[in-house]
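Take a look at the following structure, please.
Apart from one protein chain that is not included, each protein chain of the complex appears where it belongs.
By letter and in written order, the chains are A, B and C; residue numbering begins at 1 in each of them.
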Amino acid sequence: MIQSIDYSAVAVPLILALTAGLVLLLDAFLPARPGGGRLLGVVALGGVAVALAVLVAQAVRGGERRTFCVPPSLGSAASCSFVLDRFTLVFMALVLAAGVVVVLLSMAETSGGRVPVGEWYFLLLGTLTGAVLLAASRDLIMLVVSLELVSLPVFALTAMRRYDGRASEAALKLFLVSVVSTAIMLFGVSLLYGVTGSVHLDRIAAFYASGQSAAPAGVGQGVTTVAIVLVLAGFGFKVAAVPFHFWAADVYQGAPIPVAALLSVISKAAGFAGLVLILTTALASQAAVWAPVVAVIAALTMTAGNVLAMRQRHAVRLLAWSSVAQSGYILAPLAAFAGVPRDAVGASVAYLAFYAAMNLVAFGVVMLVSRARERNDLDDYQGLAFHSPVAALSLAFSLICLAGLPPGLAGLFAKVVVFRAIVDGGLGWLAVVMAVNTVIGLYYYIAWTARLFTPLSTGTHRSGSAPVAVAVGLAVIVTLVFSVAPQVVLSAVG
Amino acid sequence: MHIVYPVVVSALLFSIGVYGVLARRNAILVLMSVELMLNAVNLNLVAFDVWLRDRLHGGQVLTLFVIVIAAAEIGLGLAIVLAVYRNRQSIDVDRLRDLSETGASEEAGPPEEPVGVGEDADREARP
Amino acid sequence: MISVVVLIVLLPFVAAVAGLLGSRWPRGGSRTKENDRAAARRAAWFAIAPVTGSLLLTLWLASWSARALPRGSASYTGARFWAGLLPGSTEGTLTMVETGSVPISFTLRADGLSILIGVLVVVVALAVQVYSVGYMRDDPRHPSYSAFISLFTSAMLLVVYAGDLIVLYAGWEIMGLCSYLLIGHWWEDRANSRAAVKAFLVTRLGDVGFLFGIFTLGFAAGSFRIDDVLSADIPRGTLITATMLLLAGVAGKSAQVPLQTWLPDAMAGPTPISALIHAATMVAAGIFIVARLYPAFLGAQPTLDVLAVVAAIGMLGAALAALAQDDLKRVLAYSTISQLAYMAAGLAAGSDKAAIFHLLTHGAFKALLFLGAGAVIHHVGSNLMTHMGGLRTSIPITFAAMTVGFAALMGLPPASGFFSKDAVIAAIEHSHSPAQPFLYGAALLTVGVTGAYAMRAWLRTFFGPARVEALPEPPPGTAHVFDGREAPRSMLWPIGVLAVPALLLGFAGVTEVDWGSALVSLIVALLGAGVVYAFWRGAPHQDPARMLGPFRTACERAFYVDEAYRAVFARPVLRLARGVVRTDGQVVDGAVRGAGRLTMSLSGFVRLAQNGNAQLYVTGLLAGLLLITVAAVVLG
């Protein structure tokens, strides 16, 4: 029997994949002209834009689309591997928007000449496809494959810069830790498959809901717990949660900045999508098992992230640890899933959306400044407000947003949403830990912001770059919209 | 035969792979031990598939995918190791210490007070 | 009618504001000689004219009150001595302030008692203002000085005519502030400034108790108006606690025993101030309050017993201290404490009539003595009696006036002191409280000692060898020296005016004289004076105080009460303050800074794990995972 494929459902990943192929072909066959890199960039950007347009159309038409379904006759009800519902649409929108910004940043990076342009965009689009697929996947196989599709291109992208020892070292580290985490996750998946006997998330949920298990009760529960934790490992690495956070700063520093932005936003979003799918659809009834684990991991992540970021003197490393801390804040509401299921997922996804916007602004400006001064030390930012006020103001705005203080209203509302979910779920201690963490976080955010406004006697030359400026502008506008009307996100997340 | 045997073998195989990753200094040998871990997963999957007599054979399908993923990873891994060798002339994982906390902030020096900007310095700077 | 009372209180206040802002206004702040003189002249007019207005209005009010028919039911029990003299009373409420619990009503009330005291206050205030024109002629800060005196007068009148306890408390505190400002008039010398601070703090301590007393009464009676308080039936226990607390305020303001150390140091201020504030008015306010709320005090017998004991100790101790002082003003200061203790004894003995009568006469003759002393100090250029002697020839008018004053102080027959002190002693004799014999003995003994120190001061100032030599430059704290002639007429007129009531006020007292006790006290007084005269006759150069023998230094230092207070209160508080600053720096702030340092060191520690080795990362990863799995399974 041949599965019928609903091409309109699969449209978005398909477009991205085809664009990737097109970019590779263009790179291969087009004569090597100086403007070539920019053309490929535009093509990639066009691909992502078209995908975004299609996505918006599907969102407007509303309704759910399912495809790659298993016919009901075999075993229980029909369960499909690829589902396009509200949750998926939000994640796709998030990933594609971030993709636009990353592509714009890459244009500046690729114009440097040290990076093969065609391969760069091909891999970038590959990652985007993987991320979009992951958001829509509803069975373990598709989840694993799309997770790998997100990870592998990033290793290559990190190592892409020629003759850059640090980049290759970062890539190797990323590769090692990622592969080990994937292996651990696969082992978890195999155990989960062993216990539940099925690969589809809804069937696993049905299995646990019905309560009967193939193996005798004692062992079954133990194996399930181990399976859950091991599966968590895979996504924990992607999200850079505590035991899996060691690689973050080294890789962000070593990798080119667009890749760091990619890692901190898109791959993290994919990680969260996978985590939410597994935990809330497949293992919803096992919440009593994984909720405390997620709570402890969230608390440790935010604390480790903030504490490590306090004494940083390198801009990108600081942003790396700050993104680790922020993923702690995103994880926290998930722990309250037992108490308030809908709010928990909503809060987590909302915070992720706010975080993505704020973080991209910061990475954009860091990209701008690092073009003038490679060293990227915090002291290079001193007195930025005096000779490039717009960049300084947007960086200050994003840092204050990340800290969660007005005038950065986006960050403030994001934190309020998360705090509300935690307090609703009854996790008082986690709320207090998060409050203390906001204060520690503010310490290094305000330290950096203060540097921007302290005058520096020696003026430094600033080299502008159009695409990055557009990227920063785009991200700032999105953050401003989120600040003034956060309802846009909250209603979308639902 | 009872399901426990393959699962235990798979677990042991997995542990050997983990040991290989942690103990070996040479990057390529680390890659090999990662392969070992992935194969342990395959064994597990196939064993469960047969034990469950799953009509959809989810386990075996996933095994195929895992094999493909392993291949892709190893290809990419070796490419990265090659790049590291070309840049650093050694693929000893222990010696790749360039990107580290202390490394990054060596030349800048630890901050002497919370904000790291001597206020006297910039006070004179002010007109 | 109430508008008259409002005007009486407001006129000095307007004078104060005009004096402060207006006296230098047109020519700006430039401090040249003629600017100061013109400003001083203008300030003098700003001060004297309104107080005269107040005086006339008060006299008119008194005449109206005397003519008014006695009101049928005196609002509070007992026909008072002044109700007969000035039966009319009037009361008006400006507004009622809703505080949320006990309402405060801005009320003024003038009745017999307050009009009598009002007259005393305004007369003495006018005398002092006129006197100051001469005394402070070329003092650069004359405008602010006279303005503060007007402000003080207005505050005292507010206390006298207040119908609501909180309004009374407001006047009470403003008086304390004015006394601070005026004592510290010559603030160039830090000792004067410190004396002013001490005066304010000690009275402020008393005022805290006073405020709590007002709260107790206010809550018990449901309103702060004096009429409501006196007419409400307050349970005996609350009444006792309230009156005891009020006593604290009285002790503070009237410099009674526990809180009397500030008055002798208050002599650091100019002499007219001592005359006005520290002799006639402010110190008398405490006694006035007890008289004002007398029905409440009568209901609380234990309070009166405490008052009696305090008065007995106060009068005797102060009298002995006065005997050993070398500074003329400090003699008069301790004498004031002693005389106030007399009035307190009168109140304790149950006769507020005697106490108020003595208050009036004391106000007159003590102000007279102080103004006279001012003239003497002007003449000699120093406060110390060792520098004085044989002045009866060089300053005859002052001599005559001060003789009248001292006679009144000792209680010799023609002077007013005789009648008022006799009334007090008679009251003590006939009272029948447990402390009566102790109080009566102390009273008689004090009469003798008063006779002694009055005679000693009189002899050492005006008799004996003349030792005047014109000092080149007056030490700080005294006005400039006159060239040997009598004080200018502007100073003599007030002395003359005050001499009249000091002499004749006694006859105005309508009360019959209890000749028995009067004779006894007269004999004791003459006996004291005789002993001093004998010692003085023996060696005119030496100080008759040597008769105290070993107790002399103790008496001079007022039994070391002041040093004790400083050792027990002032110094420990300062040490505690430094301790608080240290703990605040190390402990409370330390905790905050410590938290910051702790996080920084934690960050340092956690960073160690980031040494760049990928395999360490993977090990950390697996270790963490193992830990979580075991925890999940075991605890799950």
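Basically, a residue touches a chain if its C-beta (ideal position, glycine included) is under 8 Å from a C-beta of that chain, and two chains touch if they have at least 3 such contacts.
By definition in this document, contacts and distances are computed from a predicted model.
S.K.: Choose one: "Heme exporter protein A", "Cytochrome c7-like domain-containing protein", "Peptide/nickel transport system permease protein" or "NADH-quinone oxidoreductase subunit M". The correct choice is the protein name in UniProt for the chain not shown.
M.R.: "NADH-quinone oxidoreductase subunit M"
S.K.: Among C:A170, C:L298, C:L384 or C:I523, which one is in touch with the chain left out?
M.R.: Once the missing chain is taken into account, the touching residue is C:A170.
S.K.: Which residue from C:L211, C:I289 or C:V618 sits in contact with the chain not drawn here?
M.R.: Selected residue, touching the omitted chain: C:L211.
S.K.: Can you work out which residue in C:A466, C:A508 or C:L576 touches the chain that's missing from view?
M.R.: Checking each option in C:A466, C:A508 or C:L576, the one touching the absent chain turns out to be C:L576.
S.K.: What does the interface between chain C and the hidden chain look like in terms of residue numbers?
M.R.: Within chain C, the residues touching the omitted chain are 29, 95, 97-102, 166, 169-171, 173-174, 177, 180, 184, 187-191, 193-198, 200-201, 204-205, 208-209, 211-212, 215-216, 218-219, 265, 562-563, 566, 570, 573-574, 576-578, 580-581, 584, 588-589, 592, 596.
S.K.: Taking the full complex into account, what residues of chain A touch the chain not shown?
M.R.: 350, 400, 405-407, 409, 412-413, 415-417, 419-420, 423-424, 431-432, 435-436, 438-439, 442-443, 446-447, 450, 453-454, 485-487, 489-491
Throughout what follows, only the chains that are shown with their structure count from here on.
S.K.: Chain contact topology under the given definition, line, ring, star, complete or other?
M.R.: Graph shape, chains as nodes and touching pairs as edges: complete.
S.K.: Out of A-B and B-C, which chain pair has the most contact pairs?
M.R.: Counting C-beta pairs in contact, A-B comes out ahead.
S.K.: Between chain A and chain C, tell me the centre distance in angstrom, where each centre is the average of that chain's C-alpha atoms.
M.R.: Once rounded, the distance between the two centres reads 79 Å.
S.K.: Give, as an integer number of Å, the spacing between the C-alpha centres of chain B and chain A.
M.R.: Chain A and chain B have C-alpha centres separated by 19 Å.
S.K.: Express in whole angstrom the distance between the two chain centres, defined as the mean CA positions of chain B and chain C.
M.R.: 88
S.K.: Quick check on chain A: which residues sit in contact with 2+ other chains?
M.R.: Residues 172-173, 176, 180, 184, 249-250, 308, 311 of chain A touch two or more partner chains.
S.K.: Two-or-more-chain contact residues of chain B, please, as numbers and ranges.
M.R.: Touching at least two other chains: 18, 21, 30, 93, 96, 98-101, 114.
S.K.: Within their complex, state which residues of chain C touch chain A.
M.R.: 599-600, 602-604, 606-607, 609-610, 612, 614-618, 620-625, 627-629, 631-633, 635-636
S.K.: Under the touch definition given earlier, write down the residues of chain B that touch chain A in their complex.
M.R.: 3, 7, 10, 14, 17-18, 21, 27, 30, 34, 37-38, 40-41, 44-45, 47-48, 51-52, 54-56, 58-59, 61-62, 65-66, 69, 72-73, 76-77, 79-81, 83-84, 86-88, 93, 96, 98-101, 104-105, 108, 110-111, 114-117, 122, 125-126
S.K.: For the complex, give me every residue of chain A touching chain B.
M.R.: Touch list, chain A to chain B: 70, 74-75, 140-141, 144-145, 148, 152, 155-156, 159, 163-166, 168-173, 175-176, 179-180, 182-184, 186-187, 189-191, 193-194, 197-199, 214, 249-251, 253-254, 308, 311-314, 317, 377-379, 382, 443, 447, 450-451, 454-457.
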